[in-house]
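First comes the structure, then the notes that go with it.
Missing here is one protein chain; the remaining ones are kept as they sit in the complex.
Per-chain residue numbering starts at 1, and chain names A and B are given in the order in which the chains are listed.
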Amino acid sequence: MEVRRHDVIIVGGGAAGLRAAVAIADADPSADVALVSKVYPMRSHTVSAEGGAAAVARPDDSLEDHAFDTVKGSDFLGDQDVIQYFVEQAARELILLEHWGCPWSRNEDGTVATRAFGGMTTKRTWFARDKVGFHMLHTLFQHSMRYAQIRRYDEYFVTKLLVDGGAVRGVTALDVRSGELFVIAARAVILCTGGGGRAFPFTTNGNIKTGDGMALAYRAGVPLKDMEFVQYHPTGLPRTGILITEAARGEGGYVRNADGERFLVERDYGVGTKAELGPRDMISRAIVQEIEAGRGLKGTYGEYVHLDLTHLGEAHIEAKLPFVRELARTYVGVDPVHEMIPIRPVVHYMMGGVDVDIDGATDLPGLYAAGETASISMNGANRLGSNSLTECLVFGARSGEKALEFARGSSDASEDVLRQQGAEEGARIDALRGKRKGGEKMAVIREQMAAALERGCGVYREESSLEEACRALAQLRGRYADLGLEDASRVFNTELVAALELGNMLDVAEAVANSALPRKESRGAHTRKDYPHRDDQNFLYHTLCSFDPGGPRIGKKPVTLGRWEPQERKY
Amino acid sequence: MSVPAHPQAMAPSRPGRTRTAPPQRPDQAPFGGRYRSHTLFGATGFVYLLLGLLALEAVWALGGGSASWSGFQASLASPFMIAIHAISFVSVIFVGVRFFRLFPKAQPPRLGPVRPPPAPVIIAALYAVWIGASVLFAAILAGGIL
Partner (left out) sequence: MGEQKKTFVVTRFDPDRDDAPTTREYEIAVQPDWKTLDALNFIKDHVDGTLAYRWSCRMAVCGSCGMMVNGEPRLTCKDVLSQYGDTVHIAPLANFPVVRDLVIEFDGFMEKFERVKPWILRAKEKAVEEGTHRQSPEQLADFQHFSMCINCMLCYAACPVVSNEPAFLGPAAIALGHRYNLDSRDEGNGARNQVFRGDGTVFSCSYANECSEVCPKKVDPAAAVNQAKIGALLDWAKGLVLPRGGPE
């Protein structure tokens, strides 16, 4: 079995992973970084982000305002030391990206333009038309091509973290093209694999968002934090779940029910004067309530409401929201200049993830995580739109630097130990490939997992449906062991990769449901019908979920408060 | 249905870890769909070659005195020569139309503060100049003016 050696391994080549790689190469040109991704980096799901990236840029804005908006948006579950560091570094990161070529949209005077976004008191969201994720990812990727010391492993699927002597020593990675398993040794590993939205039936997430990094950490004994907090983005297209950016509301779009009412204004959903620009969790809840009250529209793929951009005019839409127009026409046959877009809440982001500290470090020495994969926790119980892209940059950079520092002080595991672990993993993978005798079909398990999550961990949750989801997922885990696969090929076996991804999604799903059950309150994106109020007395803590063969173990971790004590979250 | 492309088309500098099937063209070259226009465009080079040889012959004839020049002019009236000229005429129009269609795209986005005029305007201007100059030259050569 071939063993490759590098100083640091980064798993995942999206915004966080690429930024970490560049940070390491900039900090130390002699460092040798492996960027291991199951897709070529420009395919990473960062590419689909549309709205913008937030940073304080205007003189009428302040770091304190950005920090407070984020803390309040998180429903006071965000760690305030993390948030403080974030707002301080945000502008620096976006300026660096501009220097690297990112085509930020501009004001007439040549300065970077900003737009309004949900939950932000001032315009501080930098944008590049309405394809910010695309431009940021391509800028970062193209910039990273300058560094010969960033060694890319394109289309290598990391299957396991190798741990020896109480620290992470590397990974096993499946070369998807040849079917060969490699051991890649390093003194530090950074997980930047995004979230796991594909475990749910309706999601903005692409096929690759299967929670791989979260599962890798989970299986290595690292707890996942705050997994119950799953963000439903209010404006996704029915059936496909394709994202219609918050920027559509930021540019003045309205949300209307079947009666044409702007219900966020006409009725009290807690968003106050912010109306359509309230935080995502509140708007998603409002839409679900409108539909349950019978004021939704009925379609072939379920019920929905309308996003109305018709009053903005063609010129404005073409200038600021051209991609939105293209998506609406291509995927629902609607021209937003003349008609309203059908939308419904869909899973978009996971506030939860691998438990890390402000350096991006887990409690397993040598293991780091950044971006959506991590819960650091910047977003607490609910994330504000346009904070995530900046978060990937700020904490991608920090965790890269910290991982490098750690690697410099650490040591290598013996090659024999790594080979031994690699051989065991190789046998496991070979046994899975083309496993014909299983009776279960992958598509069936996937659909049932998604259905269980939809029923139990939707926008509104309650005790009985959560318990049912936990049971169903445990059962599916058992059935997964009996999976039957058809493809026995070694070369580019996508069925094998999908089976590994399904295992990862089951881990993530289990963590979500089991974390949600004991939280008997409503906070941020986690809303309980049976416990509709926030309970700071008993539940102001982060939930930890650790893997255990007998069923997930739930723990608690204190929230780092700071300048702001929890207050009522009203807009 | 599919035809092999050049065996090294889009090949990486070092072979990958697994054997690949060779690249296929999207259409039947040289005259299938996408290739038709490309092949004809390349073939016009042959036409230019012929015209070039004809020009050399004309210069040679000129150098030989007025008798040889008259002989050369008479030879241009043969059906073969007329056919060559007809094909050349079609080729030039073909290349011209193709080039004009692309010409607006090849303009830089702007020169200082000035942006080029919209594509239809540029194309119209090109045709105007082309047709105008052709008519003028035809009139001169036919002896109508000068």
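Keep this in mind: a residue touches a chain if its C-beta (ideal position, glycine included) is under 8 Å from a C-beta of that chain, and two chains touch if they have at least 3 such contacts.
Small disclaimer: the values here were computed from a predicted structure and weren't measured.
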{"item": "Displayed chains contacted by the hidden chain, counting the whole assembly", "value": "A, B"}
{"item": "Touching the absent chain when the full complex is considered, from A:Lys131, A:Arg169, A:Arg249 or A:His348", "value": "A:Lys131"}
{"item": "Sole residue of A:Ser48, A:Thr172, A:Asn257 or A:Thr543 that reaches the chain not shown, by the stated touch rule", "value": "A:Ser48"}
{"item": "Touching the absent chain when the full complex is considered, from A:Ala90, A:Leu485, A:Leu500 or A:Val559", "value": "A:Leu485"}
{"item": "Touching residues on subunit A - with respect to the absent chain", "value": "39-40, 42-45, 47-48, 92, 95-96, 98-101, 103-112, 129, 131, 134-135, 138, 142-143, 145-146, 177, 206-208, 239-240, 242-243, 300, 323, 326-327, 330-331, 333, 442-443, 485-487, 489-495"}
{"item": "Residue numbers in subunit B that touch the chain omitted from display", "value": "1-2, 5-6, 8-13, 16, 18-27, 29, 33-35, 37-38, 41-42, 98-99, 101-102, 105-110, 113"}
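Criterion: only the chains that are shown with their structure count from here on.
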{"item": "Subunit B residues within the subunit A interface of the complex", "value": "16-18"}
{"item": "In the complex, subunit A residues that touch subunit B", "value": "175, 177-178, 180, 491-492"}
